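Every protein chain but one is kept in place in this view of the complex.
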Amino acid sequence: MHIIESGNVAAAMGVQLSRAQVIAAYPITPQTPLTEKLSELIESGDMNAEYIPVESEHSALAVCIAASTAGARAFTATSANGLLYMHEQVHWAAGARLPIVMCVVNRGVGAPWTIWNDHQDAMSQRDTGWIQMYACDHQQIIDTVIKAFRLAETVRIPVMVCYDGYLLSHTYMPFEVPDSNRVDGFLPAYEAERFLDPENPANFNTVTLPEPRPDLQGHTMPGYMEFRAMLQDDMRRVLKTAADIEETFAAQFGRGSDPYIETYRCEDADYIAVCLGSLAYRFRDVVDDLRQEGIPVGVAAVRLYRPFPDQAICERLGHAKQLIVFEKAVSYGYQGPLCADVKAALYNSTNDKEQRSEVSGYVLGLGGRDIKTLDLLNALRTSCSPQSASAPLQWLGLKNQE
Amino acid sequence: MQGNTSILNLPKDEFVHPGNRACSGCGLSIAYRIGLKALGRETILVVPPSCLTVLQGLYPIASTKLPCVNVTFASTAAAATGVLGALRAMNRKGVQVAAWAGDGGTGDIGIQALSGAAERGDDFIYICYDNEAYMNTGVQRSGTTPHGALTTTTPIKGKPQGKKDVPAVMAAHNIPYVASCSAACPLDLFDKIQKAKTISGTKYIHIHTPCPSGWGFDPRYTVKMGKLAVESGLVDLYEIENGCFRLTGTSKSLLAGKKMKDIEPYFRSQGRFKRLSNEDISQLRRTVTNKWETYRKTYEA
Partner (left out) sequence: MTNEAVTGKFSYSRPGPGDGGRTGSWRVLKPVMDYGRCTPARKQTEACFLCWLYCPEGVISREVPPTIDYEYCKGCGICAEQCPTGAIQMVEETGKDPKEE
């Protein structure tokens, strides 16, 4: 079934199809229509779930954590400061190995207040141990939500599905709604191995010592660091699992892309723009224009940001002379996080500086600063000249006072 | 109040293993041990950072024989809501949810989530054990620390503010059951938890919990100290059921005319009150007297 709907509704339908059982959410722009749609679906009986109107985002994820520990499939969604408010819980869910799915409708963070799109919110959660995926359009939103539940429950790591506030959440696009029966086949019911159960009493996530410690049977059980190392190891193995799931989804639903990077005209490109989210699709017109001018340029959308697909970046993009990262976040005091991650990946891939792609970074669109196609065109054209030195951080679209 | 369970009628099953890390003479240990007897086997516990976390044990050994989820400090009530949501969504019946949190985790950092849950009427029993400071982290002052108490963050002058009345805050949410108990009166506590189990909606139980380590008295007097607080009219055993207030146990007897002990021995026998002056005690005595006058005017014995 093809429909025309907003990105938020696409996400809500993805959650509905995934048969989430417990939903707790707190309203924050631009996520609100997503939770409103879910409330409507539940109250009308079109979705069989518990909707819990919590009094804060911190509680929203607390409800999900507890519900997931009790064995239910749990979902929440938020943006910006709401995500920051639940930051403590974000860490917790990952360490507790709970397969929670959360939609982050990307919005800039205060101070000062902004309600418009950028990626600073999701970036602030980059190192928490959550899988982080970015959708570039509405079809990817609904598909990624469904894949996210499958991935989370396979690897027992929570998944953040990010999509741009307003640019995707509030715009209307056509997309296909997957068939419900087929989704049920792709995503079976959640079965927790261990859950809160009076028949099997146990204490979840209690204080864990720095050193390993024997249990009552004398088996040596891990210390804190071992648990965290397991999370890291399992996160790296997600790279394989995410690819498997992408393949299965494509086979069952007839569409899908590379699980890590979605490339456009990159195979023979000397210069490749790299970005996250909807911006990547905007770049395609820019790429086409520059190609008309004879500049061998392409654009790559990073779909899976954590775990970072470093090998795929090197293999698929490493042939380029220069990678130009365009991102909507800054690690203040250094440079854009995606830019730094890309550089690190390339650094690890080869010691030969001559072989390695140059990397430049642009920061743009913070607080919803309008991104003009002409600006993208000019920036990319400038960066594509052989004389252009790679600059770690340049601002695009900044309007300094005269 | 119905119930009036006697010692001989208490369930014999123990739900807490000995050899745990609670202090010697811990008031919480008594309340927890008897409280779990009241809750029974079909219970899921929710516990934030607190003395109870330590009592419950370090990975991989748990001292509680019931399923329990440890949660972040501010989120106890929200987590209880989450467990309930899952039980409903999965159609798991016959299991109740009980949160156990300290005074800080309830009345300070936890109040927002608790207020939200009470407003939603989420069907769990929330038990606050009030040892009147952040005891687990080393006796820092909390909202329920009484006036004048020395704590590690009020180390010289004692707490200038008074004690936050958390049960009153909960009663203002119009939840069906609010109770005030003492760890020194475990049979009264048992009956109140048992009653709470029969009520739908959010139930709040506040337990005044003497703490020998934090209050500065010999552990052998934990029960005696708790009883003294009740017998001097400082701490009242009561329940508010559907908005209707009634005193219970010793407090009820005091209303009926049993002689009330003076408050001074309670304060003078605890190290944390050594900065209280005679004027402070007089002021406190007046407060207690006024409170009981109001009780006598308002409520029947």
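All chains are identified by letter, namely A and B, in their written order; residue positions are counted from 1 within each chain.
Heads up, the rule we're going with is that a contact is a pair of C-beta atoms (placed from the backbone, for glycine too) under 8 Å apart; a residue touches a chain by one contact, two chains touch by 3 or more.
Remember, predicted model here, so these are calculated numbers, not experimental data.
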Worksheet entry | Omitted-chain contact residue, chosen from B:I61, B:A171 or B:V288 | B:I61
Worksheet item: Any idea which of B:G3, B:G162, B:P176 or B:P219 touches the chain not displayed?
Response: B:P219
Discussion item. Touch as defined at the start, partner being the missing chain; which of B:G82, B:P186, B:G214 or B:G233 qualifies?
Written reply: B:P186
Item to complete: Sort through B:S29, B:T106 or B:T151 and give me the one touching the missing partner chain.
Response: B:S29
Worksheet item: Residues of subunit A in contact with the chain that isn't shown?
Response: 95-97, 153-156, 191, 193-194, 201-206, 208, 215-216, 222, 227, 230-231, 234, 241, 244-245, 248
Item to complete: Spell out, residue by residue, where the missing chain touches subunit B.
Response: 7-8, 10, 12, 14, 16-22, 24-27, 29-30, 33-34, 57-65, 186-187, 212, 218-224
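Here, only the chains that are shown with their structure count from here on.
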Worksheet entry | Euclidean distance of C-alpha centroids - subunit A vs subunit B, Å | 43
Practice prompt. Mind listing the subunit B positions that touch subunit A in their complex?
Written response: 41-44, 46, 53-54, 56-62, 64-72, 74-75, 77-83, 85-90, 95, 112-113, 115-116, 119-120
Fill in: subunit A residues within the subunit B interface of the complex
21-22, 24, 49-50, 52-56, 58-60, 62-72, 74, 88-89, 92, 196-198, 200-209, 213, 215-216, 221
